[in-house]
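The complex is shown incomplete by one protein chain, all other protein chains being positioned as in the whole.
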Amino acid sequence: MDPVRNPEDITNTAGSVDAARVVLSVDRISRSFGRLVAVRDLSFEAAPGEIIGLLGPNGAGKTTAIRVLSTILPPTRGSFTLGGIPHTRPGAIRQQIGVLPESAGYPLHMTGGEFLRYHARLFGHPARGAREVAASLLSEVGLAERASSPISTYSRGMRQRLGVARALVNAPKVIFLDEPTLGLDPAGQRQMLGLIREIAGHRGATVILSTHFLDEVEEVCSRVLILNRGEVIAEGSVADIKRRAAPRTARVHVPPESHDVALSALSQAEGVTSADSIDAERGWLTATFDSAWLDQRRKDGRNSAIRALTDAEVLILSFELEGGRLSDAFLSLTEEGQK
Amino acid sequence: MRHSARLSPVIVGVLAALLLAVGAAISAPAFAQERSGQAPASDLTISVSKSDVSTLTGETFTFTSEIANSGSSATPPLIANLAFVAIDHSTYVDPEDWSPQRTLSVAPIAAGSSAILTWTVKPVLKGDVAVYVVVLPEPPALAGAGPLAASPAIPVHVEEHRTLDPGGVLPVVLAVPGVLALAFAGLRVARSRR
Partner (left out) sequence: MTSLSRSEPAPQSLAPATSGGWTVVAAQELRDLWLSARGPIIVLVFSLLLSLLTYLAATNKELNIIDQKDTVNLVMQITLGIGVAVSLLFSADAVSGERERETLESLLLTPVPRRQIALGKLLAAASIWPVMVVVAIPYVWALKGGASLFANAVVAGFVVGSLLTAAFGSLGLIVSIFSNSNRLSLALTFFVFVVLLAPTQLPLSGWFGDLIVKINPVTAGSSFLDNVVVKGHGWGQESALLLAPVLAAIIATSVAFLIAGRLRLQRGIDR
């Protein structure tokens, strides 16, 4: 079975968006730069509290997509609404969103507190309200003690947290985070992912997380859009994509003298689409399973393969199930896209 | 025919006198002036009230020049010019800088009378300068007027006057940057403390 190419192949089982709860609706957004089409026909919907991963290799169009949806760039074609506001009212949309850009710079002479107060005022907070919001957010992201320090003294992780705080200054409905963990150490990444979970969970905001770190997506995202060369090549829950897009295979080691018998037995086993020899002299084989059959069984299907081998009186030295990881799905989909 | 053979002595005398008069009129313009009643420049003498001056830059001094007409008729209208010459061969003198009175007009001076002019000089550079007055007739008498009359030169020795507070601007010159520096420094300290 082919990996999922058509987003409609994935039923939005985990991310089924009730029309009444849609906070972000994107309809065939495209953005071109001259002859280069950076984003083509991007469509999806998002509900409050969802964390949607925007996954793709470098140059896939993730940042361009975020810039279009955050009104930095106008779409070449298509439309979107955010909180019921059409994209033709960018000022009103900006009032409802928070963004942590990929290449966010900060005025280094300002303190973290000054920076947040400034942006709170730009979003309409009165002076006193801005002070309170800034203090509260700095505390929430763990920068309260560094509020009076110049940003120039902040580490990369601290600046990213400041950026998240800035993105929350207007209590947005939708937050766009473009590569928020880039350049962070593992502890920093962990902290950032925790923040993201809490933004969606406690604040009820929709998070659009653009990243090329697959483990982040697996950890926090409820739905994934995989982009390649500006187009969505897969959409669905993480589990769906892992299941449908990644072929499941088993790597089997048998005694070399049983190789041919094992190959024959596996080829005829239920749920196995093909069996191939890897190294006949050493007794290594691989079996590829039918993903749909696996879905129905809700098991990894190794039982039928093992049963077939034992029925053929083949000694099993080792049996390893491979695939089923998001990284496998990602590579499979993007490699297909590049062919 | 007998009457034109010899010219009458009377006629010759009258012709000679006429020729002499015409020749004198051409060669001696002073005689023509004399005929109109104006004294030549050679009848003018100019004296000055100072023989030498030692002063400092920026210090004003005055002197008078007396133009005396020793001729027998009045002078035409005159122009008196104050001239400066650097006698140390190095000082640059721009007359406009040294005196507000470049030239003065003098009304015709009657015969035997004189006119007194007052001059103000303010040296702007140190050095040695000679100051003198020259008198010219105003046009149309200027044409063919002959040598001009000039006064004796007054040697002026100028030393440099150093003042720390020219025009009283020193307090402002020092105070404004000082106040600004203190104000901004104070602001920085207040901000860093906060």
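A and B label the chains in the order they appear, each numbered from 1.
As a working rule, contacts are C-beta pairs under 8 Å (C-beta built on N, C-alpha and C of every residue); 3 or more make two chains touch, one makes a residue touch a chain.
Just so it is clear, the model here is predicted, and its values are computed rather than measured.
With the whole complex as reference, residues 67, 70-74, 91-92, 94-95, 97, 99, 101, 103-107, 109-110, 118-119, 121-125, 136, 140-142, 161, 166, 170-171, 191, 194-195, 198-199, 202-203 of chain A touch the missing chain.
Chain B meets the missing chain through residues 57-58, 97, 122, 124, 163, 166-177, 180-181, 184, 187-188, 191.
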